[in-house]
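Note that one protein chain is taken out, while the other chains of the complex remain in position.
Here is subunit A:
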Amino acid sequence: MKYIIVSKNLLKKYNQICVRTVTTATTRKWQSVVGLEVHAQLNTKSKLFSGAENTFGGLVNNCVSLFDAAIPGTLPVLNRKCVELGILTALALSCKVNEVSTFDRKHYFYADLPSGYQITQQRAPLASDGIINFQVFTPGIHKKPYNKSSRIKQIQLEQDSGKSLHDSELKRSLVDLNRAGAPLIELVFEPDLEDGEEAAALVKELVLIVQRLGACSGRMEEGALRVDANVSLRRFGDPLSTRTEIKNIGSVRGVAGAVHHEIERQRSILENGGKIINETRAWDATAKVTIPMRDKEVVQDYRYMPEPNLPPLRVNLDTKEDTQDIISVPSIKDRIPELPEQSRTKLINKFNLKPEIAIQLVNEPVLLNYFENVIENSDRNPIKLANLLLNELLTVLNKCKIDVENCPITVKHLSDLVDLFLINRVNLDVCRRTFECLVKDSSLNVEEVIKQNGWFLISDETDITNKCLEIIENNPKLVKQYRDGKIKVFKALLGLLAKDTNNKLDMSLASKKMEELLKKE
């Protein structure tokens, strides 16, 4: 026993020494620390505490109940559906759901906050102590994906505010209360991240999760999911230092950019001997800089107070007994679908996809859905299918400026095309051109499109032989080089062959034939 303890201690010491060596080896002076706070709008018909419709893009001030406008004498009534979605999300993120949670008032004066306070759950949140595991992989930045995780401090239910619109020309402000009182969950993450790419990857994973759960549309461009990032720099081993907060970042790439910029900004201040001040900043997505937010310069005291009009929220943690007033957490647990992490593992283990391919596929739920449908009950090659989706289809959609979500191509289209591709009746180039036609007119039939355009590959041996002979005949110089041992020119010959035949030969057959003919003499 004793021996084990001693060896453990030794091991600890050794590890410390190791760490130190590594630190001195890297010449980086500063370590960046990033923590996120994410607001996600819950996908419910009505608002958190009122019966008004919860929708995006409604007619201005048309989804507003008396309560949402803070008409005196009105009272909040908690929307059960919001609690359910909050719990569902909390469980998917391995949080501990609290048996009793309470609501608080957070006070500040703002034109789009009609009651002068926001109802939130500051002191006893719906859930706490969770974790999110995700993969960090940005093609072009990372060569390989790596695992990362961030702890979740708490998840709380709260109201959204309205929207203020400032008309600087007419010098007036207008308020739209459609969003006032919309249900949000705020997810507070521990400062476990190091850079913008990790932050972006976390947000991307979170979007995928809430979408899977149906808890939130995840549409960052509509403000359905908004990110605040806390950024600070410290010397290795030091405690956390003064942080700045970047508010309301509205896209995944924005998160990466804002955090990256803020780290660099702080680094240059610190390296020039300056000091970081605790402030709130905004991300200017066009100029790609963070800028201080003037109106929030003064540190606010929110004067939190328990919300007296809402009794504590109690849930049943033990049984599946569900009543009008007490929601059963175990029955909600049963409703958790397959999560992105599980999907990736499945793609890697079951279909032998490379991790980076699995990540990219899971990141595009529509493509993943195609993949799963096309691969189901078939022996189609999953790797080729995945590549076709991620390369050819995605390229066509981008080129045609079509949102992946609005992709009109059907599973039948894809299955037909993939089958032709896998038996070499068409090549990738044809696939791409076929996609282009289908995107424009989804009523078309794959085989007809290819036939009508004469895109089927030539796989007839005589035809291929004749073409090869033609190339050999017309390019005596290259042929001579090849036969003199310069094997590299083989590719050039194949290129000429492809070009000459408008990419219509089955190149795997053609290349074999060509080699055979060249070697024959």
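Keep in mind that, in the parts below, a residue touches a chain if its C-beta (ideal position, glycine included) is under 8 Å from a C-beta of that chain, and two chains touch if they have at least 3 such contacts; residues count from 1.
The rule we apply is simple: contacts and distances are computed from a predicted model.
The listed choices are "Glutamyl-tRNA(Gln) amidotransferase subunit A, mitochondrial", "beta-aspartyl-peptidase", "Exoribonuclease phosphorolytic domain-containing protein" or "Rab GTPase ypt7"; the UniProt protein name belonging to the chain that is not shown reads "Glutamyl-tRNA(Gln) amidotransferase subunit A, mitochondrial". Considering the full assembly, A:H107 is the residue among A:H107, A:H142 or A:K247 that touches the omitted chain. Only one residue from A:M305, A:C400 or A:I487 touches the chain missing from this view: A:M305. By the touch definition given at the top, subunit A reaches the unshown chain through residues 66, 69-78, 105, 107, 109, 111, 114-117, 173, 175, 301-305, 308-311, 325.
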